[in-house]
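What follows is chain A.
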Amino acid sequence: MKSRLAVLGAALLFLQPLTAQYRTALPGYRFEFPRDYFDHPDFQTEWWYYTGNLKSSTGHRYGFELTFFRAAVSRDAVPSETWDVKDLYLTHLALSDLDGRHFYYKERVNRAGPGIAGVSASKGRVWNGNWQIQWQGTDQKLDAVEREFQLNLNLHPQKPPVVHGENGVSQKSGGAGQASYYISLTRLAASGELELNGEKLEVSGLAWMDHEFFTHQLDPDQIGWDWLSLQLDDNTELMLFRIRRKNGSVDPYSAGTYIDLQGKSTHLRAADFMLQPLTESWTSIDTRATYPIAWKIAIPKLEIELEVHTALAAQELVGKTKIAPSYWEGAIYLEGKRGKASLGGVGYLEMTGYDRPVRLSPQP
Partner candidate 1 sequence: MGRLFLFYRLMIRPLLKEPVRAALTIFAVTLGVAVVLAMDLAGNAATGSFRASMETLAGDNDLEIVASGGVPEAIVGSLATLPYYIRISPRMEDSAVLADSNQTLPLIGLDLVAEANADGGGRALVTSSDKTFETNEDTIRQLQKADSIWVGASLGKKLGDRVRLLINDQVREFTVRGVYPDSNGSESAVVMDLATAQRALNRFGSVDRILLNVPEPPALDEWEQRVRAILPTGVEVRAQGTGTIENRRMLAAFRWNLQLLSYIALIVGAFLIYNTISVSVVRRRPETGIVRALGASRNAVLVAFLGEAAFFGVTGALFGLPMGRLMASGAVKLMAATVESLYVSSRPGAIALSAWSVALAFVIGVGVAVVSAYSPAREASLVSPVEAMARGRREYKTRVHKSRDLLLALVLAIAAAGASRAPAMQGKPVFGYLAAILLVAASALAVPAFTDAILSQSSRWLGKVLGVEALLGSQSLSASLRRTSVLVGALSTAIAMMVSVGIMVGSFRETVLIWMNDRLPADLYLRPAGAPAPDRHPTVSLELADKISKLPGVAGIDRLRAYEISLDGMPATLASVDLSAFRRDNQSSFLSGRPTAQVLAEIRDSKAVLVSEPFTYKHHVRAGDSITFSLGAARPSFRIADIYYDYGSERGTILMDRQTMLRYLPDPTPSNLAIYLMPGTSLEAARNEILQASSGYRVLLASNRDLRAEAIRIFDRTFAITYALEAVAVIVAVMGVAGALLALVIDRRREIGLLRFLGASAGQVHKQILVEAGLLGLLANFAGLALGFALSLVLIFVINKQSFGWTIRFHWPVAVLLGAISVVYAATVLSGLYPAQVAVGLNPLEAVHEE
Partner candidate 2 sequence: MAIVSFEKVSKDYLTDGQRVHALDDITLEIERGEFVALMGRSGCGKSTLLNLAGAMDFPTSGNVVLDGVTTSALKDAGLTCLRREKVGFIFQSFQLLHTLTVFENVELPLLLAGKPKARDAARERLDWVELDGLGDRYPHQLSGGQMQRVGIARALVQSPAILLADEPTGNLDTITGNVILGLLKRLTRELNTATIMATHSAEAGALADAVVRLRDGKIEEIGRR
């Protein structure tokens, strides 16, 4: 479960009151790949989420994020014409120059129109203008062009896809359908080229892909969440999220997934792990929000104890179009131990609802 939910939720909820015309995420869904890597227009909201930690041949560290949201706006228009807005495609692109201490962030919104944006299973393509993912077999090519930088990566999966949650659904709050279908490629070997301010760099590292689709999932008392994807040096991965409630407590629907060396996943319930902010924080000039940027993680049954830190405090994405709320999403590194052995790793941290409560449920 991710904060992009919040982002999207906000966009969606005012665009179109929820109606029965969309399916909801119920247990028992049979995933089929590669078909389920692509779009599910029956569901109102869907996203593709790519994050990764990269290193240039000179040792400079970078983080990147490319996220495609699809928000169904209307299924009414009959007959529909090219420019009708059936879905809104909102895409975020961010580059964290961790050593150069600079954060680049762009947002783009489009309708499908005559091929401006979209998702195509037949072409193996997810795109918004010239920000795109092109599948080639099991590899994915990621290309994104911005004014200051251009990123061209090949993403090669080292593990099979993971389906989060129980019985194929990732439940977010009480009630049938208050859930999403949520799959991930947790260990993608990334390699390619980054052109930053006119300088071309060979880069390589680890990337993570999330794909989630649903129609509604949260309840009004849930005001935000903190989410982490962790790629550990021992070739295992963790996904953890905690949902914060209005009264300051942690929601019992907070959960996680552990992926072992072979790619086998284990669902983690809220009681299975501890996720707590440390004292270090960063306050945004733009939104005045204060984000805890260091965390402590403990998963007793896996004997894992970790501290999460970031090399760059300023990794907040500020909504410029007023369509998306602001959130912090950035590259992190891990220090800790598993049992007696020390353990490190990299990952991404997402924090939402720190500037204002995220609207998480449909308005009546």
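Per the selection procedure, all candidates are chains of the complex that A comes from, given by their letters.
In this text, a contact is a pair of C-beta atoms (placed from the backbone, for glycine too) under 8 Å apart; a residue touches a chain by one contact, two chains touch by 3 or more; residues count from 1.
For clarity, every value in this text was computed on a predicted model and none was experimentally measured.
Here chain A is displayed by itself, and among the listed chains 1 or 2 from the same complex, it touches 1. Within the complex formed with candidate 1, the chain A residues making contact are 11, 14-16, 73-74, 81-85, 88, 107-111, 113-117, 127, 129-130, 132, 143, 145-147, 150, 320-323.
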